[in-house]
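Removed from the display is one protein chain of the complex; every other protein chain stays in position.
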Amino acid sequence: MRPIELRSDNSAGVPDPILDAIHSANAGSALAYGADEVTARLEARVREVFEHPTARVFPVTSGTAGNALGLSSLSPPWGAVMCHETAHILNAEANATSLLSSGAQMIGLAGDDHQIAVDSLRAALDGAGWDDPHHTQPAVLSFTQPTDMGTVYPIEVISELCSVARASGLRAHLDGARLANAISSLGCAPADVTWRAGIDVFTLGATKNGAMSAEAIVSFDDAASKELVYRTKRSGHVTSKMRFQSAQIEAYLTDGLWLRLAANSNEMMRRLSDGLSALDVEVANRVDANMAFLRLPDEVIDRLEADDLLFYRIAPGVIRFVTSWQTTVDDVDAALDRMSKALHHETATPARAVDPVPAAGR
Amino acid sequence: MRPIELRSDNSAGVPDPILDAIHSANAGSALAYGADEVTARLEARVREVFEHPTARVFPVTSGTAGNALGLSSLSPPWGAVMCHETAHILNAEANATSLLSSGAQMIGLAGDDHQIAVDSLRAALDGAGWDDPHHTQPAVLSFTQPTDMGTVYPIEVISELCSVARASGLRAHLDGARLANAISSLGCAPADVTWRAGIDVFTLGATKNGAMSAEAIVSFDDAASKELVYRTKRSGHVTSKMRFQSAQIEAYLTDGLWLRLAANSNEMMRRLSDGLSALDVEVANRVDANMAFLRLPDEVIDRLEADDLLFYRIAPGVIRFVTSWQTTVDDVDAALDRMSKALHHETATPARAVDPVPAAGR
Amino acid sequence: MRPIELRSDNSAGVPDPILDAIHSANAGSALAYGADEVTARLEARVREVFEHPTARVFPVTSGTAGNALGLSSLSPPWGAVMCHETAHILNAEANATSLLSSGAQMIGLAGDDHQIAVDSLRAALDGAGWDDPHHTQPAVLSFTQPTDMGTVYPIEVISELCSVARASGLRAHLDGARLANAISSLGCAPADVTWRAGIDVFTLGATKNGAMSAEAIVSFDDAASKELVYRTKRSGHVTSKMRFQSAQIEAYLTDGLWLRLAANSNEMMRRLSDGLSALDVEVANRVDANMAFLRLPDEVIDRLEADDLLFYRIAPGVIRFVTSWQTTVDDVDAALDRMSKALHHETATPARAVDPVPAAGR
Partner (left out) sequence: MRPIELRSDNSAGVPDPILDAIHSANAGSALAYGADEVTARLEARVREVFEHPTARVFPVTSGTAGNALGLSSLSPPWGAVMCHETAHILNAEANATSLLSSGAQMIGLAGDDHQIAVDSLRAALDGAGWDDPHHTQPAVLSFTQPTDMGTVYPIEVISELCSVARASGLRAHLDGARLANAISSLGCAPADVTWRAGIDVFTLGATKNGAMSAEAIVSFDDAASKELVYRTKRSGHVTSKMRFQSAQIEAYLTDGLWLRLAANSNEMMRRLSDGLSALDVEVANRVDANMAFLRLPDEVIDRLEADDLLFYRIAPGVIRFVTSWQTTVDDVDAALDRMSKALHHETATPARAVDPVPAAGR
C-alpha cells in the first residue's frame, strides 16, 4: 500500500517557496558568517512579524542548539532552568543545556496536560535555596509550546507563569519547535504568545514546519543577545554560508507562509481526530495542534503497521500520530480507512518488520 | 564596475549538482536525525572514496563544529592539541575546542610556510610534562591542510609528523576546510593524505568548495566514532532533516565533483598568481592552492578597492586573494587588468567606503 | 544555658589524635603535591583497611569535591548518574557534578527511607534511551550511605542494586560523607560495604567525623584512578602541602579511630532517640546512625531554641538532631531534659532570634 506518513513533522520535506528562496540566495556572492544582506533582511522581517523593534535573530541548525544556546544566554552556570517534567529540553536533548551553559540544572515541574501548573512553580520557587550556594539558583522558566503532548498553553497561562517567575527574578524562554502550530491554534499575533506574554528568548522552530536545516533563536533581551553573538560562534553554530539559512527563514515568515503551513497540519489533525472519535478510538491528549496519542490494542497497532501506516509506538498500547504541512485530505482519509479495517480485523496483510522507533523522535 | 569576488571561497554560491541533490532528497518523507537512506548512502560513499571500510561520517553545519567536535573526540579534557601557531583552530574559532572538549589546551608550534616543523614537534613533545598533572597531556596533533596561508603539506611531511606524534601516543587530526584543494594540488588519492598518512579524524570541508551548509567529520578511529555519536548530538549538531546535508555531501563526493570544483579554484589562482608575477607584484606565500597574499603599497590597495575588486586586508600593506569553484577566466583577467591599472595610477574612481573585513574570514 | 550542639556533625571540632598527626607531619620538609612520605603511607593504610591491593586514595578538601570528581571519573560527559531523588549530590551540591563531568545528568529514583528501590532502578534502566544520543546514557549508580535521612543501606541491598546496575554496564559510587557511621552501625568490615558489595569509587568522608579539612576519594577502579590524577589537579584539588591532609586521614584510619568516633555519635543518637521515644516525641526516620528528624509543634520548637538547644529546622514542624564524635552523655541528657520541659511548657526564657539555617547543612 501507499505509505501514509504520520511519524513526525520532522519527516516531511520542504515546500516550494523555501526552495525558491534558496535559489534566489544563490545569485552572486556574499559575505560569510551572517554579514550578508539576506541575514540583515531576515532580522528586519523578524522585528516586523513579532512587532518588536530590537529583537535579534540568530540562525542555527537544530532545535537542540536553539534551546540550549538560548537557555545558556539566560542562566548563569549555577542557575536552574524550570520546565515541565516532560519537557523536551529535559528529556530528549542529551543534557545539551548543561554542556552549553556550563552546568545549569534542569528542574522538572508537575502539571496537567504536560503544562507547568502555577502551583508547582510557586512551590518550587518557595522551596529554592535562594542565595545559598549549595543550591542552583532559579534563573529561567522554560515553556514547550505546544507541549510534546500536543497541547497548547493559553496565552493567559503563559502570562501568569511569566509574572510569577519574573517576580522572583527569573527570565522566560520558549521552546517553539512547533510554535507556528500553537499560533495558528490560538489565532493570536506572534507577539501575543511571546514577548507580550513575558517571553525573553525563544526558539523559532522552522524545520518541523517546512524549513530544511534552519532554526533560529529570537531574543528580545539585550543582554542575552549580546551573549548569543559569542555563544553561537563558539559552539560551532555560526555557519559560513548563513544566507542560505536566513533565506529559508525569511521566506518562512513572509506573507504568512509559516502560519499557512501550520494551519494545514492543525486542520489535518482535526480531521483525523474527528474521524478517530467517530471510530471510538481513544485519544489520550487534548488535540490542540498537530499531534494525537492513541490507546489501541497491540494487535490493532500491528495491523496498522502492516498496512503501511507510519507512526511511532510510544509505549505498549500507545501510538502517536503527527500531521505536517504536507499531510493531505487523502492521507487522512486513507489513514482513517486503514484504522477502520484494523479495528475490524479486515486486513490480511502479514506483519512485517518495522523501522526502529527513535525514542526521542518528535 | 562589475565586482570581482576574491574575498573568500566562503562567499561563493552552490553549484547545480548540489542543488539538484537537495531537490532529489525532497521527494517523499524520511526518518529524522540521520536515520534516513541518504545518510546511509553517504557513509557508503565516504568509505568508497576514502577506501576505508569502517570510516564513519558525521554531517555537521560548520567547520568550527567539525574541528572542535573532532578534536574533542580525540583529546581528554586535560589533553593538549598541538597545531601550528597560526592554525585556524587556535586563532579563529573562539576557543570552541576548549568548550566542546571541556578544557583541552591548544599549543602553537613554529614552522615555515605555516606548517609545523618536525623539530618543533619533537621539542614540544620532549618538553611536555608527561604524566605530571600540573601540565596538560599532549593528545592530538592537528594539521590545517592547506594551511591558512594557502600552502599544502606534502604527504611525506604529514606522514613523518604523524609518526613522531604517534610514537608519543598522540592521535592525528586534520582541519580540511579546503581539503579538496589540497588533494587536487597534490594529485593524490584522498586516502593518501588522510588515513594512509596517519590521520585519525578530519573535517571534510565541503562548504567553501560548493556546499550550502554541509560539513562533515570523518573518523577512521572507532573510539572517536563512538564518542562522536553523542558529542554531535549534545552540542546541537545533529539536524533533524539531516538528509538534506547528507545529499549535498553525497553529490559533492560523487563522480569527482569535489575535485573538479577544487581544480578550478586552484587553476584560477595559478593563472592569477602567474599574472601577478608578470606585473611584479610580490606574493608573500607559496601558492599551492587557491590563496595568495600580496604585499602592495596602501594607495594601490585603495585603488583596487575603489575599482570593485573584493578582497580582504590582512595587515597594512598586505591583502589576500582567494579564488573559488565559481571564479572564471574572465574574473581573473579582469582582476589582473585592474591590478595593472592600480599599479600605474590609471584609475580615476574616487575612493569609497568598504565593508568591514571580518578578521577571521578565510 | 549551656548550648547543646545538635545542628550537624560538621559543627564539631577535631580530636587530639588528628591534631597530633598534623604536628608530626610538621617536622622537617617534604615534597609538595602529594609526593611526600605521609601520603605514600596513607595509601598503604587505605589498602590495608579496605583490604584491596590496588586501591588509590586522592585527598581532597570537601565532600562536594570528592563526590563530583569521583562521579566525573566514572561518567562520560553524556552520562547519567542515577541516585535517590533526595540524594545530597542531586540536591545540595550546586550541580558540581555537572560542572566537573562537563555535563553529566543526575536522575533521581524513588524508594522508601531515602534509599533507592530496586524496582525504581530497574524501571529507569528499562526506560533509558540506550544508544540513542538524544538521551544521556546511564553510567553510574550512586549511593548516599547513610542517607541524608540517617538510614543505613543493608549490605545485601547495595549488592543487589550494584548487580542490577552492573548488568547494564554501570559502575557504582558511594557518597560516604558519614561512612564510618554506616560501618559502625552495620558492624561490618569496610570492604564489605564498598568493593565487596560492588562499589568502584567512594568518598571517604572524614570531616564530619573529626578531620579538619580532609576528605578523600578512594578508587578501586584503575581507569577511574588514572583519570583522577588529572581531574583532581585541574579542578584545584591537589594541595601543595598535601601531607597535612594525608596525616589527618592516616590517623583517622589508624587503630580504628574512625570507627570509635562514629560509634560514639551513633550511641549518643541511640540514647537520644530512646529518650525521645520515652517522651512520646515522634521520630520521622528509622534511626540507624547519628541523625533524627522530629515532628513537633512549632511552639515546642521555639521553646527548645530559646533554651539554647542548637538544631536545624527542616520544615514547619520538623527539626533535625545530629550527634557527633564530640557529643557526650551529658549533652544528650541535657537535651532530653530541655525537651521534656519544652513539651510541658516549663520554660520561661523569652524567644530570641536564631541563626539562619543553611538549607544544605547536613
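Letters A, B and C mark the chains in the order given here, with residues in each chain numbered from 1 onward.
As a working rule, contacts are C-beta pairs under 8 Å (C-beta built on N, C-alpha and C of every residue); 3 or more make two chains touch, one makes a residue touch a chain.
Every value quoted in this text rests on a predicted model; they were computed, and no experiment measured them.
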Of A:39, A:91 or A:137, the residue that touches the missing chain is A:137
Missing-chain contact among B:3, B:17, B:103 or B:154 belongs to B:103
Decide which residue listed in C:21, C:46 or C:65 touches the omitted chain of the complex. C:65
Touch with the missing chain holds, among C:233, C:303 or C:338, for C:233
Touching residues on chain A - with respect to the absent chain: 33, 76-78, 102-103, 133-134, 137, 227, 229-234, 238
Which positions on chain B touch the chain that was left off? 77-78, 91-95, 98-99, 102-105, 129, 132-136, 358-360
Positions on chain C where the hidden chain makes contact: 3, 5, 7-8, 10-14, 19, 22-23, 26-33, 35, 60-66, 68-69, 93-96, 99-100, 207-208, 212-213, 230, 233-242, 244-245, 310, 326, 355, 358, 360-361
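Keep this in mind: only the chains that are shown with their structure count from here on.
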For the copies chain A and chain C, give the interface type as same if over half of its residue numbers appear on both sides, and as different if under half do. same
What chain is most central when centres are computed from CA atoms? A
Between chain A and chain B, what's the gap in Å when you average each chain's C-alpha atoms? 34
How many Å are there between the centre of chain B and the centre of chain C, using C-alpha atoms for each centre? 52
By residue number and range, which residues of chain C touch two or more other chains? 77-78, 102-103, 133-134
